[in-house]
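Before any comments, here is the structure.
Note that one protein chain is taken out, while the other chains of the complex remain in position.
Labels A, B and C are assigned to the chains in the order they are written; within every chain, residues are numbered from 1.
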Amino acid sequence: MSPVAEMGIVEEQIEISEGVVELTVRAPEIAGLSRAGQFVHVRVSTGFDPFLRRPMSVGPCGDGRLKLIFAIRGRGTRLLAGKLPGNTVDMIGPLGRGFDHPEEGVIPLLVAGGIGVVPLLLLNEQLPVGLERDFLLGVRSRTVLTVTDSEIERRHISVATDDGSLGYRGDVVQLLARRLDELDGRKVNIYGCGPGPMLTFLKRLCQERSIPAQVSLEVPMGCGVGACQSCAVLKADRKGYLLVCQDGPVFDIDAVDLSPEALP
Amino acid sequence: MSPVAEMGIVEEQIEISEGVVELTVRAPEIAGLSRAGQFVHVRVSTGFDPFLRRPMSVGPCGDGRLKLIFAIRGRGTRLLAGKLPGNTVDMIGPLGRGFDHPEEGVIPLLVAGGIGVVPLLLLNEQLPVGLERDFLLGVRSRTVLTVTDSEIERRHISVATDDGSLGYRGDVVQLLARRLDELDGRKVNIYGCGPGPMLTFLKRLCQERSIPAQVSLEVPMGCGVGACQSCAVLKADRKGYLLVCQDGPVFDIDAVDLSPEALP
Amino acid sequence: MKVDTTVRMGSLELRTPLLTGSGTFGYGDEFHTLVDYRALGGIVTKSISAHPRPGNPPPRICETPGGGIINSIGLANIGVDGFIADKVSALPIGETRVFISVVGDAVEEYVTVVEKLEQVDWVDGYELNLSCPNVKQGGLDIGGDWRAVAAIVREVRAATGRFLAVKLTPHQPRIAPVVEAAAGEGAEALTLTNTLVGMAVDVERRRPLLGAVTGGYSGPPLKPVALAMVWQAAQAVDVPIWASGGIVTGLDGVEFLLAGASGLQLGSVFFADTKAPGRILQEMCDYCERHGITRLADLTGKLEPL
Partner (left out) sequence: MKVDTTVRMGSLELRTPLLTGSGTFGYGDEFHTLVDYRALGGIVTKSISAHPRPGNPPPRICETPGGGIINSIGLANIGVDGFIADKVSALPIGETRVFISVVGDAVEEYVTVVEKLEQVDWVDGYELNLSCPNVKQGGLDIGGDWRAVAAIVREVRAATGRFLAVKLTPHQPRIAPVVEAAAGEGAEALTLTNTLVGMAVDVERRRPLLGAVTGGYSGPPLKPVALAMVWQAAQAVDVPIWASGGIVTGLDGVEFLLAGASGLQLGSVFFADTKAPGRILQEMCDYCERHGITRLADLTGKLEPL
């Protein structure tokens, strides 16, 4: 609840796949405070161009370090990708509301689309050791994986690819539907993060089957701390807005409008 | 009269003294067309920040090459100083009106203040070989010379320094006054280029002694070709303006207002 | 050398010239653990209206090349009653001065909001937002007409004895008549300037980058315009000026003081650097030391003719 400003130090920079970069950053304060689903707000320029910080989910962390894992999209992520060991990363965090852990006897199903896997990697680590779970990841193709092969194996991540180049051929929500069929009757809780269309499908599925789900949303942000109202998303009833940086980024899937129009 | 756009190629970059850089640029078209006193308008950024080109006098040239010699003042000259052999320099030129050569029997006196020496270096080369002349250069101190020691010797340049660390102690206009005393009676023509206060003194001296002079002026510029009216200087009668890029940069010293207020 | 940072504006003394720009600093406590309040002379809250406003459809913020941002928040706020009920604990009362930004669709709304706030004792003053580019009604329509400006300031002035600032838009053919109108009706400070109207397009998707299409353009690219407005206003009236627009360094602050400002609002800069108040104050003091100036306030209006 009390974010800090911290100058992290990059210890490692690796390219997980084409255009997907993982920075290991030494930042003891933030690493020590972060819950899965929370994010850091990262300054990408030493000056003021680009002006805004970039929100990044806290990835796997521990031991005074946290991982930022991101897809290079535009100017900001390109600058961030240029950080090398020894460089500093100006961050504020941890920010926002993370995932609530499942109640006793409920199986957590982690459902990630592309780079949306990041907060779920941390959730996977923070869930009680030995707790039964399922971790699904959808990507377009095996060339754009957002997790390394060894992690996929180690974490027992089930992969879906649109082109069938790895694992299940199809989208990750279809893969989830199958799993739900297999788990028929057992109580589950879904933890989702991914691109707009995936969330739209996910919500439909959860509603059809009356399954509770928490999802993490991505929108452009200003302050990151609830001061500027830049990060509004429409409520499910379309009467008013919630703030992703403060009320989220993790929301109950029923709380927010996830229709295609709402996710431009 | 017909400037061209040319992509020069840097062949050599040297630092003449602290903060004074000399670029030797291969640019056959412009080098072939330039008259002493003319300038090139140089793009310093590959994008649009800083936005404007920087005007630079054409320095010594020949053999398809020209020299740009400049003091690092701000962002533009700093970027230009970063050009290394092989880099390109986007220039338009030659621009403006250069120096008129002296008539028969008239001794040209070249009077430079600091980095104002650049157009005079070219004039010195373009004056008929063997023609009697005097070349005076004033700088604050020997540590900020704008010409190398060997050039000073080779070109017989008389140096004045404010602190007396080299040559005459005093300013270059005082040194000029002495020379004029020595040359008493002989017809001379002064060619001046330097900072505002120097030009103010020079004009006073020329008026006192009724000596004709041509001076090259520096003002912030937009287009460099007479299209935008950015480079206006007040006429001597203070009724209207002349354009440095088109009517100058070389002016008859009597044509322009060189009072301190006019040279901010 | 220790530089004196206090500034006096009529009856008001601030311990530093730095204020927050309305809407960028929420209701005052969101940056709580990240900001050094001692560097701030006061905060200006998000603009408050008579009733809650939901704001504009997302996305509400985007960037432009060259360090600009555009926002289309649309004055989302909880309304004056909610504000009074819920936000007292949020406001950094005691830590720094608190000015409430007030917005409305018409004269009556400004008066209503101020009258309600008169009932609570923790308010140091008001800033009337007559310049929001992000709402259909009110905003620029009101602030663009000096007669409307005069009318609102007059009515609000009658409703409060507290410090009264008026925030104006740069979308005026001439700022002089507007600042004269506001000053003439008793405004004690003029805030110049609110954002410019701006827009950005995603050419690949052929769509606007903001849900509301246009928004308020702020950050460094706004600074030259805000400087011109501050300077022109300082030529026209004798009322203290609060500068707003692209202040991200101490030297930006100095530019505005020289142009005639007494107060300096930090807005967008909080989105990049939460330590901005302390840093900017230090940079201004460094400038003063370099130039042998002992009081920051001595810089105000000290632009020499060329």
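Methods note: a residue touches a chain if its C-beta (ideal position, glycine included) is under 8 Å from a C-beta of that chain, and two chains touch if they have at least 3 such contacts.
Since the model is a prediction, treat every value here as computed from it, not as a measurement.
Every visible chain touched by the undisplayed chain in the complete complex is listed here: B, C.
Between the chain not shown and the residues C:G55, C:G125, C:G211 or C:P240, the one that touches is C:G211. Of the options C:A259, C:A272 or C:L296, the residue whose C-beta touches the omitted chain is C:A259. Where subunit C meets the chain that is not shown, the touching residues are 57, 59, 64-68, 70, 140-141, 143-145, 169-174, 196-201, 203, 205-208, 210-211, 213-214, 217, 220-221, 223-225, 227-229, 231-232, 251, 254-255, 258-259, 287, 302-306. Where subunit B meets the missing chain, the touching residues are 2-5, 43, 47-53, 92, 219-234, 239-241, 264.
Just so it is clear, only the chains that are shown with their structure count from here on.
The chains that touch subunit A as well as subunit C do not exist here; no chain meets both. Among the other chains, B has the CA centre that is most remote from the centre of subunit A. Put simply, the C-alpha centre of subunit A and that of subunit C have 36 angstrom between them. Averaged Cα coordinates give subunit A a centre that lies 61 Å from the centre of subunit B.
Centre to centre, using the average C-alpha position, subunit B and subunit C are separated by 47 Å. Subunit B has no residue in contact with two or more other chains. Shared interface positions of subunit C, defined as residues touching 2 or more other chains, are 66.
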